[in-house]
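Input: a single structure, listed below in structure tokens.
A single protein chain has been omitted; all remaining protein chains appear in their positions.
On to chain A.
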Amino acid sequence: MKLEINHVSKSFYGKTAVNNFSMELHSGECVGLIGPNGAGKSTLIKLVADILDPNGGEILLNGEKISKMKKEIGYLPQYPNFFHWMTAKETLTFMVQLSGLKKEELKKSIPEILTKVGLKDVGNSKVGTFSGGMKQRLGIAQALLHKPSFIVMDEPVSALDPIGRREVLNLIEEIKRETTILLSTHILSDAEEICERFVMIKEGTKIEDTTITELLNRHSENKFIVEITAKDQQWIHVVKKLPYVKEVEVTGHKVKISVDHIEKNKNLLLQHALEHKVDIIKFEINRDTLEEIFLKLVVQN
């Protein structure tokens, strides 16, 4: 399976939402589309789900236009509404029959998927009585049931409370082993938790496409953070004189130490501290969190 987004653009009434965007998605990947509000994430998701037509460019699935491959898409909208008068089972049957599956095939698969998303006991309840998290899980069930090549999810957890969020995140974590996922979110910790690969989008343009480890490595600096007790403050003055230490910053008990060649000198510094009998509370390599990197990228670009 290969999903190609080739130089896709979309504008509404002259306002550009997605601008010359390209990316590829391969089987088994889980890609998080992240960006600030109004960056064009939802528009891009809708273009992939074939709800909107692009003004330029094309979206291909295995070399075929996406509009001809609708059977292969599982789509979860931002606010899955469903028909409130249908039961969960009826909703699944209805949506999946539209994808061409026969009723007989569903006899087994519907109870299975309901168990998977944790809605087994409410299969015959009206969707109108469901909470946000339950609707989202039902949405995931309907997106998976017809066994599509990949699923696209528009902000699957953004509108949920912490409990609902956790339920849905765990579910995504579970299904991602078997499915290819493209999801959008502006909550970075969620993306960090589920996805290995990120595509950052800002004002409709792709500004980054990378894996999380690469991103963190690229943006990490050669700095340690050492937290020490008050009695060892003198050690700081000794450290300042070490040949490989470039700079020392002190904030309270925290000491930020910049060094050359962090890999080589990390243990030397630790050894040095131990030799001086420094009471170390914490010793870590300073890394920007995803959020800091994100802010840097979004603001600076």
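One rule holds for everything that comes next: a residue touches a chain if its C-beta (ideal position, glycine included) is under 8 Å from a C-beta of that chain, and two chains touch if they have at least 3 such contacts; residues count from 1.
Keep this in mind: contacts and distances are computed from a predicted model.
As stated in its UniProt record, the chain not included in the shown complex is "ABC-2 transporter permease", which appears among "SoxAX cytochrome complex subunit A", "Carbon-monoxide dehydrogenase small subunit", "ABC-2 transporter permease" or "Protein translocase subunit SecD".
For the chain left out of this panel, the touching residue among A:I5, A:A49 or A:V245 is A:A49.
Of the candidate positions A:G63, A:G100, A:P162 or A:G252, contact with the unshown chain belongs to A:G100. Where chain A meets the missing chain, the touching residues are 42, 46, 49-53, 70-71, 73, 75, 77-83, 85-86, 90, 94-95, 97-100.
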